[in-house]
Structures are given as structure tokens and as C-alpha cells.
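With one protein chain removed, the remaining protein chains of the complex are shown where they sit.
Chain IDs A, B and C follow the sequence of writing; residue 1 opens each chain.
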Amino acid sequence: MASSFGKIFSITTFGESHGKGIGVVVDGVPSGIKLKEADIQKDLDRRRPGQSLMTTKRKEDDAVEILSGVFENMTTGAPVAMLIRNKDNDSRKYDEIRELYRPGHADYTYDKKYVLRDHRGGGRSSGRETACRVAAGAIAKKYLSARGIEITAATTEVQGVKAKQWISSQIENNPIRTADPNVAKEMEQCVLNAMKNADSVGGVVECRIEGLPVGLGEPLYDKLDAMLAHAMFSIGTIRGLTFGNGFDCTSLLGSENNDQMNKDGFMSNRCGGILGGLSNGMPISMRMAIKPTASIATIQQTVDLNGKESKIRVEGRHDPCICPRAVPVVEAMAAITLMDALLMSSSNNIA
Amino acid sequence: MASSFGKIFSITTFGESHGKGIGVVVDGVPSGIKLKEADIQKDLDRRRPGQSLMTTKRKEDDAVEILSGVFENMTTGAPVAMLIRNKDNDSRKYDEIRELYRPGHADYTYDKKYVLRDHRGGGRSSGRETACRVAAGAIAKKYLSARGIEITAATTEVQGVKAKQWISSQIENNPIRTADPNVAKEMEQCVLNAMKNADSVGGVVECRIEGLPVGLGEPLYDKLDAMLAHAMFSIGTIRGLTFGNGFDCTSLLGSENNDQMNKDGFMSNRCGGILGGLSNGMPISMRMAIKPTASIATIQQTVDLNGKESKIRVEGRHDPCICPRAVPVVEAMAAITLMDALLMSSSNNIA
Amino acid sequence: MASSFGKIFSITTFGESHGKGIGVVVDGVPSGIKLKEADIQKDLDRRRPGQSLMTTKRKEDDAVEILSGVFENMTTGAPVAMLIRNKDNDSRKYDEIRELYRPGHADYTYDKKYVLRDHRGGGRSSGRETACRVAAGAIAKKYLSARGIEITAATTEVQGVKAKQWISSQIENNPIRTADPNVAKEMEQCVLNAMKNADSVGGVVECRIEGLPVGLGEPLYDKLDAMLAHAMFSIGTIRGLTFGNGFDCTSLLGSENNDQMNKDGFMSNRCGGILGGLSNGMPISMRMAIKPTASIATIQQTVDLNGKESKIRVEGRHDPCICPRAVPVVEAMAAITLMDALLMSSSNNIA
Partner (left out) sequence: MASSFGKIFSITTFGESHGKGIGVVVDGVPSGIKLKEADIQKDLDRRRPGQSLMTTKRKEDDAVEILSGVFENMTTGAPVAMLIRNKDNDSRKYDEIRELYRPGHADYTYDKKYVLRDHRGGGRSSGRETACRVAAGAIAKKYLSARGIEITAATTEVQGVKAKQWISSQIENNPIRTADPNVAKEMEQCVLNAMKNADSVGGVVECRIEGLPVGLGEPLYDKLDAMLAHAMFSIGTIRGLTFGNGFDCTSLLGSENNDQMNKDGFMSNRCGGILGGLSNGMPISMRMAIKPTASIATIQQTVDLNGKESKIRVEGRHDPCICPRAVPVVEAMAAITLMDALLMSSSNNIA
């Protein structure tokens, strides 16, 4: 497995859904950041299960313990390890499907690759691991925020219902985490309908980054968009990613698509803040396709590990729409990527 | 800069558009691959400028010289270095825009990051570097092909005109490299119209990968989709990427989106061949948004390196649509990524 | 900081001497290794403080908890995280020297680099971190041992007293961990004398590796000797390293130094098992210079963090000779390096 991400500011995560716990080691943390567990917990609470009707009913307080790297409430430059013990991991529901491959999950592919598999709640492939990303991201976000760099994600589409505006202050005011309060109820209804039918729905999460200096990214192979894409597709539920005007650019002329400049800077931002793989100082915007949660209590067709056909109903406690809980994960991975790019770029000063 | 890609099978490229030449060092090449320059040249010729009316008129034969790593026509395990000398690099056209930032290009961001810049033809940020990727990819493709893994890309959309079928054998029969001969002419006309108006058009390139074993990819952070996304967004012209049904999944229910299984395997392939970050044995499909070529001879507004406003007309010799020449580059980057994943996965055997 | 080592089989450690605990994430562990905490504890107990008169009196049971990566006593391929809580960390002795730089320690350099520093017991720079290496190394040793690869280290010199023979079975029978029972008492006496005088002594640790296949190592830059050297010098107390006949080769002729071959293989092993950066199937031998423990209760001259001169006496509880406890650490780092090399080399099969 490859459990690390980042070159200078790097995270290494561990843990399974129903094991003893999950955790992360964050290396390359600059010394001198004020940090206490409450800084991390704040973001973890946004990702935590059981926040609303719309999220899994698993009861995890996801209390984080900082194990290292902080002395008298300041980072020392040493790796910051954080541990979250699993508590409410009722594995019994997984006993009966131990040998069945859940559709849309990594069960089949992990079995073929690793032969052995902790089947309980998806084991290592569970979305529960993303709590570690959120914990690490909280450090990055704090550092970036002190430099005027703000990262905000929101749900902009659920089962075809689209947000028409972006009011950042509204995002935490509705359980679907959309920035458009006008469609929040309608989105919510889609999710509740799916839940009622033992089904799930997909959606779109958008991420906006403001306040970046010009020049982050390391072309040609660690371009900022390439690194962000790597980070985003490392999240399990993402099936598509666009920057700026995305697929819309494919039907435009060059003269319509180029962002021209005048003395005040860029006159438009169709490219979404990245030019030649480097941040250009304009806001970065990314849109991600979030697939409907694979775990559904509807009966589906599958096979067991011997290839024998079977029916499966994935009981457990699952999010009918992953978008609202994906929002803090997307922010965290963006923050980790930007932090790494920022530290990396400090080594590029002209001789 | 970060000029390398890949962990075990890795490429390191160098060179500028108007410098002495471009090249690549391919490390981690297994010993015992039959290799001669003609194997590489074949793919380079597909990317070469001047193939048709629709591509830049720059005349480069892009003749590759293998400098190392091959002995008596066999790879030895040593790094394979390949060099392509630049020949038809007329830099005079760039003299007058030396201090101007071309819209849609990396000029502004490179200047801010590196202070110095080889402005001629975009220097290091030029698409010319992708010839190195194609050369390296040719080795990977040869290795993969011998194991039954085939990678095929094609243009599936140009300025809104969409392919409706995929006939692989047709791709090299039309200058736009579409797999649907029925729309080839219409696509071609879009490009010729744009060219006539000193403009350019965007499009979509799709890539299909068949014959993969189950289990390629290293979760959680080097998932196969994450690595492919990293590779694809390292190509300069890509603004969006989807796997399988992509953004369509966002309006589906879980029960509609999951790929169920029966004794013959997966009953559908909405996920596009990757499950939990690992290849699942089904064909991989990726769609990429290709932006309209930024270099256009239409007058645009810009600033010079002192921020003074100016008009610019990018003369040079440019592709009015980059899709047909992006096709072999996409294939190459996919091949390099898969080759690395394949070699990496050989270390995961059960104890 | 850089808290990771290894490319495929990689370790990431965290923790400080007097913080909450120390730990390690081991990534790239093949699935299917039988593993329980007792396997790890066995090696940890060899490194544990308080084993004999000759080691620090700090009382740590160093009880390891496996947090992840093991399911039903088998590794799953997921990262194995291990945690050791600190217990007997009496930090009061460090209060009075908080602002003083202990001679021979990292205090001064850490302060200059990181500005902030956890001064208690050396914080991150403490030798206590090596318990994490031993824990990770235990996994590697188990895997290697099952393939006939055995790694054995021993103290071969203490303050000039030299071992004259190598009887592996004797190593654990004396507190100095020498393989020559005839000199064990004399070595022991050197240590006890130093201890009595509030001083410390240095020595030599030798490591022998048997049963390696031919061809481990990745030339030219990850040669097996280069990787082992990287690993060994990452241990804090090592000031010199030789392979095979080491510095003796410098006064030999080529005809005296070369290892010739006959049909039975190599006729000598002056190179110490590595040829051209690759294992050659002969035993590997390394000798390491271990400096006298820097922490001594003798009065020394130093400065405080403002540069003011001062006297210092490092009280604490320290090993008067680090050799016996370095032995398992050297074995662990050798095992980790070889395991990584072994997994890496599995990707080099001829095409």
C-alpha cells in the first residue's frame, strides 16, 4: 500500500474502520504553530458521523489525541501524530456478508490483491480513514489561513438539483452543506427520499481557494493542478474533477476561453486560478463528481469469494449522500496539497 | 521544478522548445525488452508537428537517438536516455513578444516564480516537451502490449461535435483522430473554420485501457485513478477528467450506479474499471477536457513584464486544435502510469 | 523533518522521549505475515532500558500496541501502526538544564534550526525513538527469516577491548552483547568503571547478514551499501561504518584485495558481501563506530541559549555504554533496509 501523501509536508495514515483506531503522522510541520487538540477537533466535528438525519447513525465522537510534535501548545518541527480510537464499531452486521463482495466497494479488488482482508466496515478501504485527512488538514488550514489563504468547499449539486449562488457563510447552516440556502431544502429532500427507499444519491462538491500567492506548483510533473487532482482522486468517492470552466472549455474558441490581462490583472478566470501548472493569484475552483454511496440496504446481486452468485443487502449505518461529509475532506486534502506546494516553493528563490 | 514522474518506472524529461533539444531518461526499465529507435519513432511520428493541415506547420522530424540502456537491441535494466534535437526552431517571431505575457500561457506565472524565462516558444512550458513523454511511453506500451494490455485514445468531441461510436481501427484514418468516421469530417471542419479565423477550438479526448489484471494501484494515496489523474493533469492542456460515467453519476441513485456482479463478473462498468483505487479487470475509460489552443493569431489584450497594457497577436505556427496530437501523449502518460503500477504491484505478493 | 525511511517497505516514526509516547507506521508490509504483539515485544525487550546494571535505570516496559494492519493475527497489506506509551518519564531533572546545551547532543543544532525545542530528555532527538525502529524491524526480520535471511549484531569492541571470536549463540548470554565470551567480563568492567566515574565509553558494533540472495540493491544511487549506510548513519550514535575489510583495503594491492572466484563461488569475502552495490550471496559484514554516550554526570563546560557560559552536569539515567542496546537497533535498521531492497528487486524481472 501507499499510505503517504506529500513531499515536504507529508501525511501518513493508518487504521481500519472497525479496528482499534485510526491515525495520522504529519511530517514536515514547521515549528512555531500554536496547536492544541481543539483546533483539530473543530474540523473533525464537521466530518463526524451522526451530525444530522442525513448522515450515518454510527456514534463516534472522533476524539483526537495529539501524541507528538507539540510542546507547550506549539509545534516543534517534529512529526505530529494524532490518534482517534474507534468506539462504536458494531461488527456483527458484517459477519453475514464476510465472504460477499459489496457492489461499488473495494471488497473484490482488495481480495484479489491482498488475498486477506479485514471485511468489517470495509476495513482499510473505509471512508472512515478520511478523518485522518481532516485532522492533518486542520494543521495545514491553520498555517495557510494565517497567510491569508482560505479554502472553502460546499455541495453544489445533489441528484441534479443545482445551487445557483455561493454564500460561504451559509454552508454550515444547512445539513447538506450547500452555499445556496434557496436549494438546501430541495437537496435535503432528495437525500431523505433516497434514504426512505434504502437507496443513496450522488452530487457535486465544489472547492474554492482564495488568497494564494502566484507561483505555487512544480512543473512539469507536480503542477499544482496535477497535485490537487492526485489528492482529490485519492478520496474514494470521486469520479470526476474539473478546474475553472472545466468541460465547458471544450466547446469554446481560444479567443473565448483565454483569460486576457490588463493593468489590474486577469480580466477573467476561466482557467480557475492555475496557469501552466502554477497558481496565478486568482481564486482556484474545482468541481468534483461524488458518486452515490455504494452501501445501500436495497437488495443487489453479487458473488462470494468463490465466485458463487448471491444476493446482498448492506445493512450497517451509511450516509445516504456523502456530499456533506465529503466537504471537510475535500478542504483538508486541498489544504495539505497547498501547504506542501507552499513549503516546496520556498526553495525556488533565485540564486 | 519537478521533472520526474513515476516511482519504479520513472521518467525525467528535459529541454525547451527552442533550445538545443529535448530528451528523457527512463529509469526502471526491465532488462530484456527488445528495443530499437524505430519502436520509439513510430509513436513520435504520431505526435510530430506537420502531419496534416490541422497541425502546426513547424517542420520537425523529431528523430530520436537512444543514448543508453540498450545493448545489442535489448534493454539491460540501465536507464534509457533518448534525445531529440530541435531543428526548425525559428525564434525570431518570439523576439517582439519577449516581454509580453501570452494569454492562456505560463509566461506570467513562470516569470513570477523563476524571474528568468526562456520566452522562445514557451521555453520549458511548451507542449514540445510532450514528445519526451511519447518516447518514454513507447517503451511502456511495448512492455504492456506483450502482456495483453492495450491503451487507445481518440478524439471524441470537437467544439461540441460528438463521436457516437468507437471503432479503434478508424482512429489513424482521419486527421482529427476520432474513432467515429461519421463525424470526422464535421470535426475537421470546425478546426479548419477556427484556423481560418486565426482562432482555435477545444475538444474531448477519451482513453480506453483493456486487458489489465485485477489489483493495479496502491491505495490509499497512489490509487490507480489518483495516479492516472496526476499523469493526465501534468499534460498542459487538460482542464477536466472523468472516469467511467463521470459526472453522470451525480444524478443517479446508488442502486442505479453500483456495478453488480454475477458468476461471469461485473454486470456493468459504470465505475470505469477502477474500484477502491484498484483496477478491477474491466476496461478503464477516461475522458479529458482539452482546452482550445492558447496560441492564436487574433489580437488579444495583455500586459508586459512591467504591467504595462499592450495588444498581442501570437504568430508562430500553432495547432488550431490540440486534440489529435494530444491523443498519443495521453496514451503515453497512461502507459507510463500503468507500467509503474504493474512493477509496483509485483512487490505485493502474499508472504 | 524527515521521519520516514524506505521506498516500498517504509517506516514513519513519531514521538518524543518525555511526550505521550512513541510509535511507528510501517507501510508496504506484505499481506499474510502471521503477526502478534509478542513477536514485536521480544525484540523490544532486547532494547528496553533497565535490562542490566549497564543500561539506564529508566523503567519502561515498552509495551507495544498494534493499532492497525493486522486482522485475526495476519497482516493484511494495510499499514501496521504500533504505539508505545511513555511511562517512567521523570522530566524534573531536565528543568534546570532547559536552557543549556548538553555537549555531544542535538540541543544546540535543534534550537538553531527549529527555534522551539522539547528539551525533556532530548525530545525528538532522543535515542528513545529507536524503539520504533526495533518494532518495525521485528516485522522485517520475521519476513526475512522465513526466507533464510538472518541478521545478527554484536558488540565487538569496548574502549579498545576487542572480541577475538564470533559465537552467535553467546551474544544474549552477557550484558554487553559480545559474541566472544572470553572478553565479556573485561568489556563489562570498562563500562562499570566509566559508570563509577560518572563517565561513559564507546565501542564497536558489528553486524552480519547471512542467507541473502544475489542481486539486492538498486544501482547506481540506491546501491545496497549506500542504503545500509543511510540506515546506519540515521542512528544517532554512529560515527563510522565499514564493509568487509574496510579501511584495511587501503593498504592492500588490488591482487591482494580482489575476491577471486572458482566453481564453488567466491574464494574470499574481503568486500563483505556487496559487489557493485549488489549483494553477491556472501555474508555481509558491517562494522560501526559507536561513540561514548554523550550524557554524563561529569561537569562539562557549555553555554545557554543566549550564549552565556555555564557548567552542566547531565543527571538523568543514562547508559554508560550504548553498544549493548545499539545491537538490536542496528539489526532492525539492517532488516528494514534489506526488506525494502528485497521487495524492490521483485520488480526487476526480465521482460
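To be clear about the criterion, a contact is a pair of C-beta atoms (placed from the backbone, for glycine too) under 8 Å apart; a residue touches a chain by one contact, two chains touch by 3 or more.
Remember, predicted model here, so these are calculated numbers, not experimental data.
Engineer: In the complete assembly, which of C:K34, C:K59, C:K113 or C:R147 touches the absent chain?
Structural biologist: Considering the complete complex, C:K113 is the one touching the chain left out.
Engineer: Touching the hidden chain in the complete assembly: which of A:S31, A:T55 or A:N86 does that?
Structural biologist: Candidates A:S31, A:T55 or A:N86; residue touching the omitted chain: A:S31.
Engineer: Of the residues in chain C, which ones touch the absent chain?
Structural biologist: Here the touching residues of chain C are 1-5, 13, 101, 103-110, 112-116, 124-125, 129, 157, 159-160, 194, 197, 199-204, 214-215, 218-223, 225-234, 236, 239-247, 249-263, 267, 271-272, 275-280, 289-296, 298, 300-303, 307-309, 345, 348, 350.
Engineer: Against the chain that's been left off, what residues of chain B make contact? List them.
Structural biologist: Residues 1-4, 10, 12-16, 19-23, 25, 27-28, 31-32, 65-69, 71, 74-81, 83, 110, 113-118, 123-124 of chain B touch the chain absent from view.
Note that in this section only the chains that are shown with their structure count from here on.
Engineer: Please find the path from chain A to chain C through touching chains that uses the fewest steps, and give that number.
Structural biologist: Counted as steps through touching chains, the separation is 1.
Engineer: Taking each chain's centre as the mean of its CA atoms, which one is most distant from chain C?
Structural biologist: B
Engineer: Chain with the smallest distance from its CA centroid to the overall CA centroid?
Structural biologist: So the chain nearest the centre of the shown protein is A.
Engineer: Counting in whole Å, what is the centre-to-centre distance of chain A and chain C, each centre being its mean C-alpha position?
Structural biologist: Centres of chain A and chain C (C-alpha means) sit 38 Å apart.
Engineer: Could you grab the centroid distance between chain B and chain C? Build each centroid from C-alpha atoms only and quote it in angstrom.
Structural biologist: 46
Engineer: Rounded to a whole Å, what is the gap between the Cα centroids of chain A and chain B?
Structural biologist: 27
Engineer: If a residue has to touch 2 or more other chains to count, which residues of chain C qualify?
Structural biologist: As it turns out, chain C has residues touching two or more other chains at 28, 31-32, 75, 77.
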